[in-house]
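Yeah, one chain of the complex is gone here, protein chain that is, but the others are all in their spots.
By written order: A and B. Residues from 1 in each chain.
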Amino acid sequence: MLTWSLGFLILMVKLGAVLLFLLLAAAYLVWLERKFLARLQVRYGPNRAGKYGLLQPIADMIKMLTKEDTIPEGADRVIFLLAPAVVTVTALLMFAVIPFGGDLSFLGKRIPMVIADLNIGLLFVFALSSLGVYGIALGGWASNSKYSLLGGIRGAAQMISYELSLGLSLVPVVMLAGSFSLVDIVRAQEAYPFILVQPLAFVIFVISAMAESKRIPFDLPEAENELGAGYHTEYSGIRFGLFFLGEYVNMQVLGALVAVLFLGGWSGPFLSGPAWFCIKILVVALVMIWIRGTLPRLRYDQLMALGWKVLIPLALVNIVVTGAVILI
Amino acid sequence: MSEYVPVLIMLVLAAATAVGMLVATSKIGPRKVFADKMEPFECGESPIVSPKLRFSVKFYLVALFFVVFDMEAVFVYPWAVLFRDLGMFGFVEMMIFLAILAVGLLYVWRRGALEWD
Partner (left out) sequence: MSFLIGTEAIAHVAFWIVVGLTFGGAVIAVFPRNIIYNVLGLVMALSGVAGLYLYLGSFFIALMQLLIYVGAICISIVFAIMLSRPLHLEVPKRSVPKVAMAAGASAIFFAAVVGVIFKSNWVPAPEQSGDWSVVTIGHLLLTRYDLVFEVISLVLLVAIIGAIVTAGYSRRFSS
């Protein structure tokens, strides 16, 4: 009984820490993005709330909570209410299988620094990211606005197209590691990170993951100069906030996946595991913001052509080549 | 079974976070309803709703192709884990599988179903 309650306590502490970290980091990722983007565009960015605008995320949070959440006329109320929650929950849940450090010893027990080391962790991530499409599609549909509907349809088509290249690009990584467990994949990179042997898979994965998270240059579902704000045009207050939160949690999940799959996860010299892990996520996030500051938006035909005619065939070729090289 | 329990607890906590925020905002926020505000967004006028928004059938084709190729990917995953065990036999088997589907992709491509213009 004692070990049971101790185990449960440890689990709850881990869960609480991870969730709190994700939410806080999402808030400060918004600050980082605004600040860094402003610097890239020779502006100051937020600098009124607190020193360097450091209190801006908190101010934004309070603002969103105290705003009225309007439901447009003719909208489907139940689905309209649930769609943003779907986006946030699926994004948060993906972190359940991502290891953020090596095992920790505490009171003679080994505590793995992951919430659940599933032996098919990677498939769990794929399944959740395919469920995330519901939030976009239903949110756009339920708003009873043509901008939302167009954004929802664009978003869903884009996400399902890039889900394929996302999944296929990781097959060589699984072939090298021989496991779907993200912990095993990190362990398999003890000698060298997979980015060195699988640069093509890395490029395909990063491009498709950015398209999955609908960031510039793939932000057609929310292209502001044609669609208002796309699928979340009608959302206000914290419901909009939940979409936003989901987007930035997704960004962290993406950074974490890049770190785990290609950059050797938590391993690194001198610093502790979780610290290295955070640094790697931060680097990926900064590169993504940098890309946002650099590239213009793609056209829709370019977007679809890139996914179906370039990334998917390349991912298939990469699988074949990797297989042949390992076998011969 | 036991390794899924943490996932389940996390699902409950994440859902509670989201629902908590939604409930909090409905308690805190003001609520002033009047007809003009509740209309769906249009830039400065009444919404112009065309009776029929028509979409290209290509969007639906994308969804169908996605179902097919997702199924393909699902069959590739178990092979990827077992790749080293199965060796050459499994590799050849998978190459045949992929070749047949590559023919499918090529057919779709040649038919112009991937062109958007």
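One rule holds in what follows: a contact is a pair of C-beta atoms (placed from the backbone, for glycine too) under 8 Å apart; a residue touches a chain by one contact, two chains touch by 3 or more.
For clarity, every value in this text was computed on a predicted model and none was experimentally measured.
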Inset, instruction - Specify the residue from the set A:Ile71, A:Ile160 or A:Ile238 that touches the hidden chain. - result: A:Ile160
Inset, instruction - Kindly state which of the options A:Leu23, A:Leu104 or A:Leu131 is in contact with the chain not pictured. - result: A:Leu131
Legend entry - Candidates A:Val89, A:Leu149 or A:Leu227 - the one touching the absent chain: A:Leu149
Inset, instruction - Just name the one of B:Val5, B:Val23, B:Met38 or B:Met88 that touches the chain not displayed here. - result: B:Val5
Inset, instruction - Go through subunit B and note every residue touching the omitted chain. - result: 1-6, 49, 51-53, 55, 57, 59-61, 63-68, 70-72, 74-75, 77-79, 81-82, 85-86, 89-90, 93-94, 96-98, 100-101, 103-105, 107-108, 110-113, 115
Inset, instruction - Could you please point out the subunit A residues that touch the chain left off the display? - result: 3-4, 6-8, 11, 74-76, 79, 116, 118-120, 123-124, 126-127, 130-131, 133-134, 137-138, 140-142, 144, 149, 152-153, 156-157, 160, 180
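Quick note on the criterion: only the chains that are shown with their structure count from here on.
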Legend entry - Residue ranges of subunit B touching subunit A (in the complex, touch as defined): 3-4, 6-7, 9-11, 13-15, 17-19, 21-22, 24-26, 28-32, 35, 37-41, 43, 47, 49-50, 53, 55, 59, 62-63, 65-66, 69-70, 73, 76-77, 80-81, 83-84, 87-88, 91, 94-95, 98, 102, 105, 109, 114-117
Inset, instruction - In the complex, go through subunit A and note every residue touching subunit B. - result: 11-12, 15, 19, 23, 64-75, 81, 84-85, 88-89, 92-93, 96-97, 115-118, 123-124, 130, 143-150, 153, 156-157, 160-161, 163-164, 167-168, 171-172, 174-175, 178-180, 228, 233-234, 237-239, 241-242, 300-301, 304-305, 308-309, 312-313, 316, 319-320, 323-324, 326-327
